[in-house]
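Before I ask anything, let me first share the structure, which is written out below as structure tokens.
Of the protein chains in this complex, all but one are displayed in their positions.
Let's look at chain A:
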Amino acid sequence: MADLVLRVLRGLALALVLVFFLFPIVWILLMSFQTNETILRLPPSLAFDPTLANYKALLTGTMETSSGTLQVTFLRNLGNSVLLASLSVGLSLLLGVPAAYAFARFRFRLGEDIAFTLLSFRFAPPLLVLLPLSLYFNELGLADTYAGLIWVYQLICLPLVLWIVRSHFEEAGVEVENAYRLDGHSWWAGFRKVAIPLAMPGIAAAGLLAFIFAWNNFVFALILASADKQPVTVGALAFVTASGIQYGQIAAAIVLSILPTLALALYAQRWLVEGLSLGAVKG
């Protein structure tokens, strides 16, 4: 009997947890398929005729309102997010994988210094670096350029790549590589043909996670990018101000903005623990 009560209580607790964490996403998803009329209805109701008008407005770039036609740049924000996140991850893999290899295979002072400097900046207030950069960027001609943003995004991507890929190089061990090199191959061949394939799961995981974090970043672009370079996180906020009361479109914009990372997260779930803790905890 007591056992049954306990099981019911557990089930109830689990249901409450799921409702709390899922409800906002489900609610916004429902909102995105509604017109303003049904959104503004009180009490809120699930009875509505789903419409794709909100998504259509976002994707075609024009929004019909009572006061005329509005231009929507949201598609551009979406494109910016794709561009910024993928190029940043690409660059951080290019820079980070060789460095991670060096840190894993050689014991040298500089390596530890770099690794820990980057790690400690993972925990430093981003504005501390961003505010001086916003002044520098004007002088360097990097202000409001994709290149400048991608460089700053390394602050998010590079520590992730370094620490995760390094631990995978360490785990793969040096034995296979040494055997390969004793056959007369150069270290470069060993790196490319043995070390990288062995560490590939780690490299893929780091890349996926870096993409998610770059996509979700808000503050870098808020400070360094003007409207035409902004990713969805900043764009959605501006969109709220600009569109005023077009709640259906706002909801649709949020859905389109979070969908890619949610989908990737489901795909990358088995590496998330490791990635979120920078390798401190293994999943």
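Everything that follows uses one rule, which is that a residue touches a chain if its C-beta (ideal position, glycine included) is under 8 Å from a C-beta of that chain, and two chains touch if they have at least 3 such contacts; residues count from 1.
Heads up, the rule we're going with is that contacts and distances are computed from a predicted model.
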item	value
Per UniProt record, name of the chain withheld from view ["Spore germination protein", "Anti-sigma factor", "Predicted erythritol ABC transporter 1, permease component 1" or "Cytochrome C oxidase subunit IV"]	"Predicted erythritol ABC transporter 1, permease component 1"
Option touching the unshown chain, where A:53, A:82, A:102 or A:242 are the choices	A:102
Touch with the omitted chain, as defined above, among A:110, A:147 or A:200	A:110
Selected from A:8, A:52, A:124 or A:147 as touching the chain missing from the view	A:124
In chain A, positions touching the absent partner	10, 13-14, 17-18, 20-22, 24-25, 27-28, 31, 39-44, 94-96, 98-99, 101-103, 105-106, 108, 110-111, 114, 116-121, 123-133, 135-136, 151, 154-155, 158, 162, 167, 174, 177-178, 181-182, 184, 186-187, 190, 212, 215-219, 222-223, 232-234, 236-237, 240, 247, 250-251, 254, 257-258, 261-262, 264-266, 269, 272-273, 276-283
